[in-house]
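Before I ask anything, here is the structure I am working with.
In this view, the complex is presented without one of its protein chains, the others remaining in place.
What follows is chain A.
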Amino acid sequence: MSELSQSRTAVAAPRRSSGLFGIDLASPKHANKLGYLLLAPAALLILAILVYPMLLAIDISFHDVKFATLSFGASEYTLANYQKLFSSPDFWNAIRVTGQLLLVVTTISMAVGMGTALLVNQQFRGRSFARMLIALPWAIPEVVAVVTWVWILDASFGVLNWILIKIGLVGGPVSWFSSPGTAFSAVTMVMVWKGYPFISIMILAGLQSIPEEYYQAAKVDGANVFQRFFWVTIPCIAPVLGVTLILTVLWVFRDFSIIYVLTGGGPVGATETLAIMTYEEAFNFFRMGYASSIGVVTLIICAVISAFLVKKTSHAIY
């Protein structure tokens, strides 16, 4: 046998390899199998850290238990938690508060985010600094920022009351967390402050992708600034707005730390959202079964809202 033939044999050998479990994954015939194999670790991880706890929570919600364990069907199945939940005024109050917060915070955050994005999309001196300032609240860790707000809004020694009294806007200190209206306003203000930078950054990215020619063409056609905004800017950034809206709605829906640190859900349930109610029932009153039923209902509401928004926003493109 010549050297050449030996070399050919050596090169050909790997091509005849049976591959993993006898399957030649390099073959086009098995290309999809390779894809599944590569996805498997991620899929298993998601099953372990998302799907399993979710199924466990659903299972626990059908048991009348104070403490949960990590096994399915630990006690008798019952609908008691759901019956109690749907007949509880606290639950309907939490739904109402969550809905109000969703509407108010999302609307104001989207408006402020859009306004600031349009502002820093203009050419002016100090634009980079302005962009940094706008993004700053987003960069501060949530609990740190909220604790600072608690100090600012403190009824007795807070700086906001001092400023309001000094400029004569109020006659005496406002107890921000002691009455339902002011507590709701305080929560809304802090959530908007924390949430609008993300919206602003997303919209700014969208604005920068709009070709300048579109605006020039609109100007040539005689479109004024509002017409250009409504007929060029908005349609071009509609996909970005859609994604941002979904993410903002879900953030407001599930946010816990801002409300918990500021008001703990009070006073008299004025800021008690579904997230706060779930935590209170689970970790304060140790009613895991009942808390899980609130979590399951929250999950369903979130899924329905997301599906609705995805459907709506997917059509809002040229």
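Throughout what follows, a contact is a pair of C-beta atoms (placed from the backbone, for glycine too) under 8 Å apart; a residue touches a chain by one contact, two chains touch by 3 or more; residues count from 1.
The definition used in the following text is that contacts and distances are computed from a predicted model.
Matching "Glutamyl-tRNA(Gln) amidotransferase subunit A", "ABC transporter substrate-binding protein", "Phosphate transport system permease protein PstA" or "Protocatechuate 3,4-dioxygenase subunit beta" against the UniProt entry of the left-out chain gives the name "ABC transporter substrate-binding protein".
Summary of contacts with the chain left out: across A:I95, A:A155 or A:A223, the touching residue is A:A155.
Of the candidate positions A:I23, A:L37, A:L118 or A:I165, contact with the unshown chain belongs to A:I165. In the full complex, chain A contacts the hidden chain through residues 66-70, 154-157, 161-162, 165-166, 171-173, 175-180, 264-269, 280, 283-286, 288.
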